[in-house]
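Missing here is one protein chain; the remaining ones are kept as they sit in the complex.
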Amino acid sequence: MSAKLILGISGSSRKGANTDFLMAQAMAAAAEIKGIQTELIHLRDYTIAPCNSCFACCNEPAAGGDIPCISFRDGMDEIYPKLKACAGLIIGSPVFFGNLTAQVKAFMDRTEGLLRYGTSSYQYALRGKIGAGIAMGGNRHGGQEFTIQAIHYYYFVHDMMVVGTGPDFTPGCYLGGAGTNYPQRGKVRDAAKVDDLGIKASRMIGRRVAEAVLGQK
Amino acid sequence: MSAKLILGISGSSRKGANTDFLMAQAMAAAAEIKGIQTELIHLRDYTIAPCNSCFACCNEPAAGGDIPCISFRDGMDEIYPKLKACAGLIIGSPVFFGNLTAQVKAFMDRTEGLLRYGTSSYQYALRGKIGAGIAMGGNRHGGQEFTIQAIHYYYFVHDMMVVGTGPDFTPGCYLGGAGTNYPQRGKVRDAAKVDDLGIKASRMIGRRVAEAVLGQK
Amino acid sequence: MSAKLILGISGSSRKGANTDFLMAQAMAAAAEIKGIQTELIHLRDYTIAPCNSCFACCNEPAAGGDIPCISFRDGMDEIYPKLKACAGLIIGSPVFFGNLTAQVKAFMDRTEGLLRYGTSSYQYALRGKIGAGIAMGGNRHGGQEFTIQAIHYYYFVHDMMVVGTGPDFTPGCYLGGAGTNYPQRGKVRDAAKVDDLGIKASRMIGRRVAEAVLGQK
Partner (left out) sequence: MSAKLILGISGSSRKGANTDFLMAQAMAAAAEIKGIQTELIHLRDYTIAPCNSCFACCNEPAAGGDIPCISFRDGMDEIYPKLKACAGLIIGSPVFFGNLTAQVKAFMDRTEGLLRYGTSSYQYALRGKIGAGIAMGGNRHGGQEFTIQAIHYYYFVHDMMVVGTGPDFTPGCYLGGAGTNYPQRGKVRDAAKVDDLGIKASRMIGRRVAEAVLGQK
């Protein structure tokens, strides 16, 4: 049997900075589990127009049935097949104003056609899959919880199954991988690299999603 | 193989009123799935002291290892084995001030000894199980979402897997079963009985938990 | 003394549809209060690039001190002075995946330079002002609460004072103006026009912000 895919989506605008780093930790921990393969993509590498509520994805069959969004043909065309292929999904976002960044939200909003209302072969593409979240915030309690809840909300709309950080002691955050710059010991954009608890929680999330994907507790 | 148990916990103080009714809907929908058995308990039938943060459950082995809380011996002694036995858990709460009632929260707080930090045979008793929530609110958007998120938070701390209302169209609420008195067409305490959307969502939650417990999408 | 300004920001992509309608209700109710003037803008009329985390707004004085963001010169240049001028702010968003739309979030993220960390004359431009939120969702409990909480979070980061729907009976939602398509009685894009409770709550929000701006309870 081929390995199951866990897709990681990093929403940071800054290459190699904190969110990327925590996402890489989660991916590495997941990849250590036998039977799992991982792929990490970065939203900054794609052009993604925000959904303009045309609802074409829900109201008419997309051309040939193979495109969930016919209104914008952009970087999402490359991401859609990955969403269909994966068995588990981990989204990581920097925290801006206590919530997801606009870029992460634009990606999310463009998956309307993968919902129950979709009219292409992508209908229900994420249904029943395992989801988890990671958030990196400048302040200690700067919105990490709310941002992970926003990721969870997205998963629930897609009828996914949501997992937290798992069974280990003192995960720092039960909802998902939460990192912070505080206490600040290095450069701001490298702060996550010295945030032991953020690293631990991100690795826990990767492992937890991997185990859930494989049907293990 | 014996049927898997889905435990329902209704937090209403009022026998047979709205929350009880929605919980019964969820239980009935779950019981229709082959391989599932259900049990619905009502917190008002038990005396439950609120946790006083003594942390005995985390700091010392409970007597004989078979009691997760040695500080209070009350109705929880009857509920603990049900929590250990179940494969899925659905908690339903009336919405008070946008959140769980104190009675539901008292039940939750008394399960500290079932966590990773527990020292009895109940350690990890809920880990890896399926969880979902139901909330009944007087106002239309009176806290149903926040209350279900509060139930989810509880599940994440226990390292459970959380599901929403499932794949059907227009569930009303994606997070869980959300009922409301508005528009009010009957007596207040019977309002849920004419809330088509609340009934639908509660049934969806029951079925979704049943399917997840059985390893079906 | 000149009238105090309440600024409304409608985040819908669809002109004249539900969110616009509820925002207009809020503005109309506010404008009925003596001493208040209102202005309603629509984000779809502006080009707004998402913040790319360059942090120029926080790290170096913007040219002449009169521009909070020097990295993108776009529609925000017209909106910034309105934010500085207003005494109260009401943001309305359609609900997408239980949360703000990407467009509303892009607007928010671009106000980083108005925070405590700003280096232009816009530093603290929103501080101490009154804020409230409106959310329009397709499902009955489809994220209206979470979306309004997301708006509130934005306000708290700006150190604003946040108000809910006020003292009247059965506001439908205490957090802010919450509208829904359900029960659907008209066309989807006109559904808010027959949503009595959404209209009522949106008007209450307008009046509540007006009163708070004037120092009245």
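Order as written gives the chain letters A, B and C; numbering starts at 1 within each chain.
Operating definition for what follows: contacts are C-beta pairs under 8 Å (C-beta built on N, C-alpha and C of every residue); 3 or more make two chains touch, one makes a residue touch a chain.
This one's a predicted model, so the numbers in the text were calculated from it and none came from an experiment.
Student: Considering the entire complex, write down the shown chains that touch the omitted one.
Tutor: Contacts of the unshown chain, counting the full complex: A, B, C.
Student: Specify the residue from the set A:G8, A:P50, A:P68 or A:G98 that touches the hidden chain.
Tutor: A:G98
Student: Which one, B:K4, B:H42 or B:K105, makes contact with the chain that was left out?
Tutor: Hidden-chain contact among the options goes to B:K105.
Student: Among B:G143, B:G166, B:G179 or B:G198, which one is in touch with the chain left out?
Tutor: The missing chain is touched by B:G143.
Student: Which one, B:G35, B:P50, B:G65 or B:P81, makes contact with the chain that was left out?
Tutor: The missing chain is touched by B:P50.
Student: Could you tell which one of C:P50, C:G166, C:G179 or C:G198 touches the chain left off the display?
Tutor: With C:P50, C:G166, C:G179 or C:G198 as choices, the missing chain is touched by C:G166.
Student: When the complex is taken as a whole, what residues of subunit C touch the one chain not shown?
Tutor: Contacting residues on subunit C, toward the hidden partner: 116-117, 124, 127-128, 149, 152-153, 156-157, 159, 161-169, 174-175, 208, 212, 215, 217.
Student: List the subunit B residues touching the unshown chain?
Tutor: The missing chain touches subunit B at positions 12-14, 50-53, 94, 96-103, 105-106, 108-109, 112, 143, 146, 149-150, 153-154, 156-157.
Student: Go through subunit A and note every residue touching the omitted chain.
Tutor: Residues 98, 139-146, 149, 170-175, 178, 180, 182-183, 197 of subunit A touch the chain that is not shown.
One rule holds in what follows: only the chains that are shown with their structure count from here on.
Student: Please work out the Cα centroid separation of subunit A and subunit C, and write it as a whole number of Å.
Tutor: 27
Student: So, what's the distance in Å between the C-alpha centres of subunit C and subunit B?
Tutor: Centres of subunit B and subunit C (C-alpha means) sit 35 Å apart.
Student: What positions in subunit A touch 2 or more of the other chains?
Tutor: 149, 153, 156-157
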